[in-house]
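Note that one protein chain of the assembly has been removed; the remaining protein chains are unaltered in position.
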Amino acid sequence: MKLIADKVGYQYFRKDKKLLFELQETSFEAKEGKITEIVGHSGSGKSTLLNICAGLLTPSSGKIIAGDTSLYDLSDEARSKFRNKNIGIIPQGQSVLKHLTVTENILLPVSMYGIEYSVELLDELIEKLGLKKLAGESAGGLSGGEMRRVAIARALVGKPEIILADEPTGDLDSDNRKLVLTSLKEIADAGAAVLMVTHDKEAEEYADEILRMDGGRLI
Amino acid sequence: MENKKFKINITDVALIVLSVVYLILLFTVFTPCGPKDDGSFMKCQWTWRAVVALSVNTVFLSLVHLLIKNSGVKIGLSIAAFGIAVTSALIPYKIIGLCMMDTMRCHTHTKAGVYVFSILIAVFALIDIVVGINKLRKK
Partner (left out) sequence: MKFEINLAIKNITGHSGRSIALILLAALLSGSVFGGSLIVKSLKNGLSSYEDRLGADIIVASEEALSDGKFESILLQGVPGYFYMDDSVIEIVKDIEGVEIVTPQFYLASASAGCCDTLVQIIGFDPEDDFTIQPWIRDCYGQTVNDGDVIVGCNINIPDSNRYRFYNVDCNVVAKLDKTGTGLDSAVYANMNTIKMMMENSEQIGFGYFDEVEPEHAVSSLMVKVKDGYSVTDVQRAINLKLTDAKAVSSKDMISGISEGLGTISGIIGLLVIVIWVFSFTILIVAFAMIVNERVKELAVLRISGASKKMISEILISESVLMSLIGGLSGNALAALVIFPFADSLKISLNLPVLLPGSLYITFLFLGTFVTSILVCGITSALCAYRITGKDTGLIFRDGA
């Protein structure tokens, strides 16, 4: 499933109505089977653009089209369901529910709507991402790298056709970085459209297309 | 799992605190009626003595429950504590009984105290039994 950003713009105001940040009209495509990378300095608008693509931040203008669906034409409920089924998101930082076990965290998207999932895929993800020994443990005791791997497994368990990853290799050691990037490459090779926001130079080697951002626009 | 860090549950604490407070109150607040003018005791005195004996047992059971780790033994102790609590409540109600008037001390203090603490101990023992059985099942 292809992801298209069509003239997407966003303005972020402070409480006193003063314009704090502006994402200028941006258009691009993240194609199936490819890794599209957005690179740029901190504050250039990469994460804002990714959140808009995920259906989590309503743009001030423009459209996000995933497959044939214009995301922001849907109601919140329909958009959430669409995201659950079609978009896997790997957010920045630690994003696990610490009181749930590793397996419960990974299964969160599928258990949410009672979707049937492949046990083989779950076992494979757990095995490949090195989480086998931790599967039954509480996620609260995991290291930063382990939490990131749980987030990746969670994003992939429902076999989504679009993957959005925000700094997936941030604060990881080289072994973990390689593991994460290889996993994303494999998913793209399997046909998913992967959109990755990063400023990790090593990650650029895995990208099929690189978009650069600066000052709230693609250059 | 048994080798894990020694963990004290809410029910462990509740049972020992309740049973010790209960025993102390039996000797201070929940005392029965005094002797009659002729020096003889009324039947509430026997009720009180029986309840005290049972409550000493509950303190002992609760202490062992607090110190022991084995889940199966803990469940057994809680079942015993539950049974003793129910028996304790039945002593003033039916088994021995109390004095003739509801306004007498053994009714207003002893019976009331015995009911409140017996029910609380029984409830916590029951919670401990249910939680313990669930834990065993998960294992």
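When the chains are written out, they are named A and B in that same order, and each has its own residue count from 1.
The criterion applied here is as follows: a contact is a pair of C-beta atoms (placed from the backbone, for glycine too) under 8 Å apart; a residue touches a chain by one contact, two chains touch by 3 or more.
Predicted model, so just to flag it, every value in this text is computed and none were measured.
S.K.: Taking the complete complex into account, which shown chains does the hidden chain touch?
M.R.: A, B
S.K.: Among B:Leu25, B:Val64, B:Val86 or B:Ala112, which one is in touch with the chain left out?
M.R.: The one listed residue touching the chain not shown is B:Ala112.
S.K.: Could you tell which one of A:Val39, A:Ile89, A:Leu122 or A:Leu142 touches the chain left off the display?
M.R.: Reading the full complex, the residue touching the unseen chain is A:Ile89.
S.K.: Since one chain isn't shown, list which residues of chain B touch it in the complete complex.
M.R.: Considering the whole complex, chain B reaches the absent chain at 33, 36-38, 42, 97-104, 107-109, 111-113, 115-116, 119-120.
S.K.: Could you please point out the chain A residues that touch the chain left off the display?
M.R.: 12, 47-48, 51-52, 54, 56-58, 76-77, 79-81, 83-85, 89, 91-93, 95-100, 104, 108-109, 111-114, 154
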